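Of the protein chains in this complex, one is absent; all others appear in place.
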Amino acid sequence: MKSPQDLEKLQQTLSKKLDAGKPRISICNGTACRPYGSNPVAEAFKAEIEKRDLGNQLEFKVTGCHGFCERGPVAIVEPGNLFYQKIKVEDVPEIVEKTLKGETVSRLLFKAAETGKEVAGQNEVPFYRNQTRIVLGNNVRIDPTSIEDYIAIGGYSALSKALHTMQPDQIIDVIKQSGLRGRGGGGFPTGLKWETCRKAHGDIKYVIVNADEGDPGAYANEGLLSGNPHSVLEGLIIGAFAIGAHQGYVYVRNEYPLALKNINIAMQQAEKLGLLGKDILGSGFDFSVRINRGGGAFVCGESTALMASLEGKTGEPRAKYIHTVEKGLWDRPSDLNNVETWANIPLIISKGPEWFNSIGSKGNTGTKIFSLTGKVNNTGLVEVPMGIKLRDIIFDIGGGIRGNKKFKAVQTGGPSGGCLPEKLLDLAVDFDELTKAGSMMGSGGMIVMDEDNCMVDVARYFLTFLEEESCGKCVPCREGVKRMKQILTDITEGKGRESDLDLLKELSAHLKDSALCALGSSAPNPVLTTIKYFLDEYEAHIKQKKCPAGVCKSLIKFSIIDEKCPGCGMCVKICPAHAITDMGKKKPVILDQSKCIKCRTCYDVCRMGAVKIE
Amino acid sequence: MKDSISIIIKKYGNDKSQLVSILQDIQIEYNYLPRSALDKLSKKMGIPQSHIYSMATFFRAFSLKERGKHIVNVCLGTACHVRGGELILDSLERQLDIKRGNTTKDGNFTLETVNCMGCCATGPVVKIDEEYFGHMTNDKVEPMIKKYGE
Partner (left out) sequence: MMFAGWELLRLSESVTLTINGQKYSAEKGKTILQVAVDNGIKIPTLCQHEEIEPYGACRLCIVEITKGTRNRIVTSCLYPVEEGLIVQTDSPAVVRNRKMLLDLLLTRCSENEVIRDLAGQYGVKTPSFREEYWEKHDCIVCGLCVRACEQVVGVSAISLVDRGIHKEPKPPYLEKAKNCIGCGSCYYVCPTHAIHMEDKNGVRRIDRWKVEFKLKKCSKCGIEWAPVAQLEYIRKKWNLPADFFDICPNCK
């Protein structure tokens, strides 16, 4: 394509095809649906359609993540915007048959928890009903490996608009007016970052997509990059034009094979159509992209470490006294934004900053994608307007806590974030409020914990993670995190001392002041928030040598409640330590404490609740 | 060894800044980073051996040891942790009779861990080669491993 008119023509042709009114089945084959077997289901659909030669009557799409991962494999069926869940290979012929007839497979519909009634439309399902899916919403409409699909729904028209009707400064102004803040963690205003980079001295500048989302328990970027890679690419090209960069980089976590595959395909397709390379859409603007794989290092999510890695060095951060927008990659002005930030750009350019301002709250405009995981009923990727309450996400969208357990905490912001207690459930979820509460937005991880989770163990977990992921360059992080982890491990093993809490706080203050990069300076957050909000649990471990949640192995004991045990022998068979003896039918089993390795298998397998943890 | 190293270097235009990608490709080719391949890389690209060694030990994706036929990867991301991911790892260590980072004597399995593979909603997750296993429990470990037996 050599002009905006070429793009428009193509878009019109493609969208006509898309709206041909044919019945359509979109099956999710995102990374999280795969453990449920979405691949064989997708193959079964293809085979069925081919077998019955339905190619002309039925449109079938294998798409990226739909978000409601808990119920995978999931599909959306048109007409009716039907939401099918937990689809099995056996269900496929029936779905195809009924879709052709315009009928519904009721048993695959979502059932409302309160009424037990089936909910047909996707937008009626409580999980989706309370979301605002401006960024993720298109995932269900497109095959991420097809640029035609993206163009058909209006893709790349924002790029065309930017290149042909706007000046770089105008674009930056629009982004500034939109109030968009970086979705990768800190929430720095994107427009301001672009402006500084544009004004920075130097002819050669770079733009970078940070897709090294390393927060454990957060996969929003994965879902976006694998489900709608062109939206990220389009945002990147617009940013490059605004900043004056002709080379871009996409740095993708190696642990995300699907995202890597799809962004590679997207890049090649865009090149082929003249949306990347020389003289894009006849505008005279040249831009090319290189895709880099990460090497398995959390610290590379930090901008300077990421840039070091792009230069072929180990991922060691450096001090940012001179910002990367002035001196970044190869000492040249470099603008780095997170996947989600880039994906917001085409929307803002197309629909205008006022539209964006109307979503979210003041100072925190737009939406944010969260990975809602842990002990909630409805896990998955959710997109909500910023400023929404934690409670709304966890209870309305997330459907509350599994198995009627009690909510204990929600962890946001990954290892740099913190654990927030029940009393903060009415907190508005935005960059500033989360930071004030001692946590962080991070890349949108939201891990819900219930009464069975031990908060000291969670703090120990994060410090273990950080110790493994610290680059080891600066003393506060390398040595300080190690000592914090040692202290926390001692506490979970019943070797805690009363002075430990003060020492942990002192170390925390030190890391905040003196560590070289954000990995180190935010490392204390999981410790500080758990001490602040769950002090009683620390005290139970230190003073009474007890783990109230029954998690810390050194402090717990497994035993059989004789009255409840029917002697079924399930636990006997499965116990890997052979610590349980069968005493015959209807007689309770006997657990030998000296052999028990506290693996919890008996507890999980017992349907009678006859295994007690104390 | 055919001249796969030269082919890989050529693919990246002899660009030293692409070292991580080059090492990834070498690892895909050999399933680990063989010493001979890295020495060849060092000579051909003029990158000091010490620098390559530094990179190969810094990034967790790389293995300098030969790995097993099947790679068992246990996710220890937060979402998996709060649902008992570490217990699954313990269970796998017992089942395979190796500690994480090691390979079974018969060379069939290498047990590794990863801090999140991006399908947190289905945790705890284990991945064997390209296949994902979600909602893992201790009792599912043995049948899962048996599937990959010989």
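Quick notes on this structure:
First chain written, first letter: the chains are A and B, and each begins at residue 1.
Operating definition for what follows: a contact is a pair of C-beta atoms (placed from the backbone, for glycine too) under 8 Å apart; a residue touches a chain by one contact, two chains touch by 3 or more.
Remember, predicted model here, so these are calculated numbers, not experimental data.
In the full assembly, the chain not pictured is in contact with A, B, by the touch criterion defined above. Of the candidate positions A:286, A:506 or A:592, contact with the hidden chain is made by A:506.
Contact with the omitted chain, checked across A:47, A:475, A:535 or A:561, is made by A:475. Interface note for the absent chain: among B:13, B:48 or B:143, the touching residue is B:48.
Interface with the hidden chain, as seen from chain A, comprises residues 297, 314, 318-319, 321-322, 467-476, 478-480, 482-483, 486-487, 497, 503, 506-507, 510, 513-516. Although one chain is not drawn, its touching partners on chain B can still be listed: residues 35, 48-54, 57-58.
The rule is short, and it goes like this: only the chains that are shown with their structure count from here on.
Chain A and chain B have CA centres that are 22 Å apart. By the touch rule above, chain A contacts chain B in their complex via residues 31-32, 34-36, 69-70, 72, 213-219, 222-223, 253-256, 259, 292-298, 309-315, 371-375, 379-381, 411, 414, 445, 447, 449, 453, 458, 461-462, 465, 468-469, 471, 574, 576, 597, 599-601, 604-605. Those residues of chain B lying in contact with chain A across their complex are 15-21, 23-24, 54-55, 58-62, 76-84, 87, 90-91, 94, 114-123, 125, 132-135, 137-139.
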